[in-house]
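This report refers to the structure that appears directly beneath it.
All protein chains but one are shown at their positions in the complex.
Now for chain A:
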Amino acid sequence: MADLRINFAGIESPNPFWLASAPPTNSGYQVQRAFEAGWGGAVWKTLGDPILNVTSRFAAVSFNGQKVAGFNNIELITDRPLEVNLKEIYETKKLFPNHAIIASLMVAPSQEKWHEIVKRVEDAGVDGLELNFGCPHGMAERGMGSASGQVPELVEKQTYWAKEAAKTPVIVKLTPNITDITVTAEAAVNGGADAISMINTINSLAGVDIDSWNTIPHVGGKGAHGGYCGPAVKPIALHMVGECARNPLIPIPISGIGGISNWQNAVEFLLMGATGVQVCTAAMHHGFRIVEDMIEGLDHYLDDKGIASVMDLVGKSVVKYSDWGNLDLNYKIVAKINADVCINCNKCHIACEDTSHQCIDMLKDLAGNSQLKVREEDCVGCNLCSIVCPVDGAIDMIEIPSGLPPMTWNERQAALGVASCDSEK
């Protein structure tokens, strides 16, 4: 049994799985059910000024029959009175003293408002604060959420105001609706943040109903953009976590959010620099019970790897994540099709033939059986065939020693620069 406890910027949690600030953490009843199911922490659905919501709030993207490949919402922050939420936070913390309760906060950008809300939620007994600078819809139109999260100065200033009043750790939740998330992450660091969390949802329109021509979702025939999350956004989130994790100007812990649906996804975020993860869509799709497999799967993974503590995973892949200019131009892999596993669906052939580098031939062996074969000399090692292959183990990407020393683009340019300098002498 590995040690799954994390210490996230001073916040202790029995495991790295937290529920993100969202509908699943809307009430004491829900958060208590979540803790009973095994979740290590919960970021309470964002508290703020009294709010009105609309009905018809969620939409999802299905792909080839798979439900909820991506998820979209236009729901705003909590529409329950602050006093009720604070009372339930207090009660829940009493019942579950060892679980982490974080209050997500969003108020108008003023020092006084931040001081007031920080004080009130800390009095209710929260373990930390998460500043919601990411919500992309509704609140942004009132100058909150991602509207402030997209302006580095506002991120820094509001973080500073929150920190002025806070006794518990302050996490700044960042919006991905920005060109370079490290800029706002740095602003949070400069404002004194103890940690950052990412990503909030991505601006989105889930779909258009091709019969009624209404947006999906729509509110009485009219739609507005929402925030996108779920499995489809995981690569975007992972990239942003990695960019912050490898940036020396952002030396604070990261809480990873975005499409995490199982323990493997969680391990990926941890390896890429997150100290813990937050989950929402997967719980909304399947209920709180999914955490049981997340905990067990992570535990078994750590045991199998001989790793004593989940904290030992954090950031282990960050050194392997760099810029294109640092990739070895002389590294070569090619596809190899294993005839004994291949089922001859020919998907690799047509993918390569039509859309890649035309190097997989459809042949017949001596017995007249179909056989697919890679012309290695023409293969560029793009991986497409192995991606479209429906059978595990039918296509391996194997390394072909090039016989050349590693040479990156940056090294090549530097060498050329030296050469041209030399020639100018």
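Going forward, contacts are C-beta pairs under 8 Å (C-beta built on N, C-alpha and C of every residue); 3 or more make two chains touch, one makes a residue touch a chain; residues count from 1.
Criterion: contacts and distances are computed from a predicted model.
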item: "ATP phosphoribosyltransferase", "Glutamate synthase (NADPH/NADH) small chain", "Molybdate transport system substrate-binding protein" or "Amino acid ABC transporter permease" - which is the UniProt name of the missing chain; value: "Glutamate synthase (NADPH/NADH) small chain"
item: Hidden-chain contact residue, picked from the options A:Asn344, A:Gln371 or A:Ser386; value: A:Asn344
item: Option touching the unshown chain, where A:Leu249, A:Ala308, A:Leu329 or A:Val391 are the choices; value: A:Val391
item: Per the touch definition above, residue among A:Val54, A:Val219 or A:Met362 touching the missing chain; value: A:Met362
item: Chain A residues touching the omitted chain (full complex); value: 64-66, 343-347, 349-350, 362, 370, 390-391
